[in-house]
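Notes for the one structure printed next.
All protein chains of the complex are present and in place, except for one that has been dropped.
Take a look at chain A:
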Amino acid sequence: MAAPQQQKLKVNGPVAVTANRLTDGAVVWRTRDGGWSVELADAAVVTTADAAIALLAEAGKRDLDAVGPYVAPVLVGADGALAPGNLRERIRVAGPTFELPQ
């Protein structure tokens, strides 16, 4: 399967821009002030393709902080809380869905 970065952009609801932090690969989200945060709650959320394209373009200008940015679906709760919008993003946020070897 093609990675999200290689897929055609579809915006059918709230989305955010996500990437991996350069130094350790940790999942990060593009913030409203043009930075990156490991907290999804800090993510800038947009709802149109044009806004998503603009957010993605801005995020891609500098690749020293985060790598491979792409647009990912998010869910916005009644209280405004953000949650990952699909299984892939849930796993990226929460980690593998089984107990890691110890």
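Brief remarks on what is shown
Everything that follows uses one rule, which is that a contact is a pair of C-beta atoms (placed from the backbone, for glycine too) under 8 Å apart; a residue touches a chain by one contact, two chains touch by 3 or more; residues count from 1.
Note that contacts and distances are computed from a predicted model.
The protein name that UniProt records for the chain not on display, among "Putative 2-aminoethylphosphonate ABC transporter permease subunit", "Planctomycete cytochrome C", "Sulfite reductase (NADPH) hemoprotein beta-component" or "Fe-S cluster assembly protein SufB", is "Sulfite reductase (NADPH) hemoprotein beta-component". Against the chain not shown here, chain A presents residues 1, 3, 20, 22-27, 63-64, 67-68, 86-88, 91-92, 95-98, 100-102.
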